[in-house]
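Partial complex: the chains shown occupy the same locations as in the complete assembly.
To keep things simple, chains are lettered A and B as they appear, and every chain counts its residues starting from 1.
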Amino acid sequence: MKNEVFDAIYKKLESEPYANKLGLKLINLDYGYSMVEMSVTEEMENMFGMAHGGAIFSLLDEAFEAASNSHGTISVALSMNVFYVKPPSIGDILYAEAKEMSKTKRIGNYDIKVRNNKGDLIAACQAMVYRKEEKLPFLN
Amino acid sequence: MKNEVFDAIYKKLESEPYANKLGLKLINLDYGYSMVEMSVTEEMENMFGMAHGGAIFSLLDEAFEAASNSHGTISVALSMNVFYVKPPSIGDILYAEAKEMSKTKRIGNYDIKVRNNKGDLIAACQAMVYRKEEKLPFLN
């Protein structure tokens, strides 16, 4: 079961349109856990020439998606709370790490941190999913 | 003053790299208020073929950026809390409307709603900025 679900998520996210648009790359996956990488490019600049909050959020949302679906059934995002701690620089490589805090039949809670390659905390997030009973549709 | 700041923000966001990447378009701006439009495209699909949460968030973050900087001084995002209410469909046109709830010397609070073209609520957000004293750097 483990390899099957994890392999399917890795494969699916490699061809995920939004992941490809932003250069999001899943680099670690386990039950209730994931790490996703993104390089901050000039295409992500906001009106101040800094990384747009939407890009940083997209990175941590991808980690959330991977971790919360790692149990093989569909998870739907309900609530996310992000604190922006330190603005990254263009050219930085960022890592989002999602960890499951709790899981019941219907609800899962996640802690997600974004750090740069020096280990500085960039953003902190709490996120919640509704857990459906259906299996991931792209499993065989 | 009004026209100068608003004109500068409109112009700046028209050429904002991240806005162009996602097709975010500022269509209304006032003091503490903005509306931004985005079409949900296939490039924004997540692993379920639905609009990625990161794309929806980027839309509301753009409205937040415009509204919170409309007073002419630099605002920095501190905290955002998003509730995902209803998943939009690919092809939908979404509108994010940001309204200022309160503003003190240092802190501004915003309510941001994302709706589709039928008026359905897609996402609701509370967001907070730190207000610096410096003028927007792209004002003349």
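Everything below uses one rule, namely that a contact is a pair of C-beta atoms (placed from the backbone, for glycine too) under 8 Å apart; a residue touches a chain by one contact, two chains touch by 3 or more.
Predicted model, so just to flag it, every value in this text is computed and none were measured.
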Quiz item: Please state: how many copies of the shared sequence does the complete assembly contain, given 2 in place?
Solution: 4
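By our rule, only the chains that are shown with their structure count from here on.
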Quiz prompt | Cα-centroid distance, chain A relative to chain B, in whole angstrom | solution = 21
Self-check item: For the chain B and chain A complex, residues of the former touching the latter
Solution: 9, 12-13, 16-18, 21-22, 42-48, 52-55, 57-59, 61-62, 64-65, 69, 74, 76-84, 87, 137-138
